[in-house]
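A single protein chain has been omitted from the complex, and every remaining protein chain is retained in its original position.
Right after this comes subunit A.
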Amino acid sequence: MSQALQAFQRETGTFLDGYRTEEGILRMHGTKKSKHQTKQAILIRIKKDAAKISRYRRLSNEVLSRKEAHKYDDESFKLTTQLLDWNPEFYTIWNYRRDILTNFKFLAVSDSEEKHHLLVKELQYILLKLKSFPKCYWIWNHRKWCLKQDCRADFSVEMHFIGQFFEVDPRNYHAWGYRQFIVQCMKDSMGLEGERPKIDYQEFKFTTKMINKNISNYSAFHNRSNLVGKLFDQSPNCTDINETDVNLQRYLSAFSGKSKKQVLELELNMFQNAIYTDPDDSSVWIYARWLFGDYFLDDLTFNEGVTLINKANKIIEELAELEKEDNRGIDNQWCLKTQLYLLKQLYKLYKAEDDSGVNYPEDDAREFDKMRNRLLELDLMRAQRYKNLSLDN
């Protein structure tokens, strides 16, 4: 472990301490107190709150007036800390804080080494805030700003840090966005072009790991779809990367061979595994939309496309039957919706092949209508949508 990383860990302590999850709250405060509050208790509360509110107002007025006066000094900095501890969503104060850093703190230091130390301290403060408010845009922004300011930023530490966030909550899309930001920074700071696909591949591997942990993860799938695109644009070299996992090896060779068809087939396997494991999980079905969207289909020949779509359709149909049996005759709506989508894509293929789409199999057209009507019965809330649905639009 790098020295910076060790130092980081020493200073921030155990990551999970105080992380604000519902369980964490329970751990801190034990079980919830009785909800019965007498009128007396409520009045006492209101009084306490009133005192707090006036304190807060005083503080924020003070800070805002300093901001207006363009006051940049230590005292103001401390006051912003106080106010932000209280209310981290007050983004104006974050702006002010950045102004103080730029116009006062950074000017006070002579070289980049000291600036780095200042920013490291600032990052520690941000980490503390993030533990309490892991979904606050402004805190994440501030962190990004700090990193951009620091020419000696250590991205491996940041990756480790964001990794810990994922341990606690793998679905936090802020964390995913931040990870992409770091990856971009790492790429920018690298000289060689050849290294970039390696990073993208590692990221792809990471999304695989996250999805394996829990398929119910929109951000992981979304990230994955982005990475697939990047990996086809700038493909990694098979020989450069030492991949031990058999399954991932196939992906790697597909990427370096720039074979979208191969990747689609592999993803189809994963898709099948996922829908059988949990047929109600929306993340997987929505990912399927992208899988069978234009990105891949445009690259395939007519026959390849038709074969793959039919294959996918068959997989879903088998599952749909099982689902219907087990649910006393009620179809799984995701199956229906996705099959409709596939049939539409199929129609598109036929239309592209010969302009009128007249060769589109009649069976499929009938299936389409049948399924659409079934959805109309099951999902009344979206009835209008289904009414407007046809192969054409």
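FYI, a residue touches a chain if its C-beta (ideal position, glycine included) is under 8 Å from a C-beta of that chain, and two chains touch if they have at least 3 such contacts; residues count from 1.
One rule holds in what follows: contacts and distances are computed from a predicted model.
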Protein that the absent chain corresponds to, by UniProt name, given "ADP-ribosylation factor-like protein 1", "N-acyl-aromatic-L-amino acid amidohydrolase", "Ribosome maturation protein SBDS" or "Rab proteins geranylgeranyltransferase": "Rab proteins geranylgeranyltransferase"
Chain not shown: contacting residue from A:Y91, A:F106 or A:F133: A:F133
Hidden partner chain, touching residue among A:T81, A:Q272 or A:Q333: A:Q272
Sole contact to the chain not displayed, among A:D73, A:E114, A:D169 or A:E317: A:D169
Subunit A residues that touch the omitted chain in the full complex: 18, 21-23, 25-33, 35, 45, 52, 56, 85-89, 132-133, 135, 169, 173, 212-216, 246-247, 269, 272-274, 276-279, 319, 322, 326
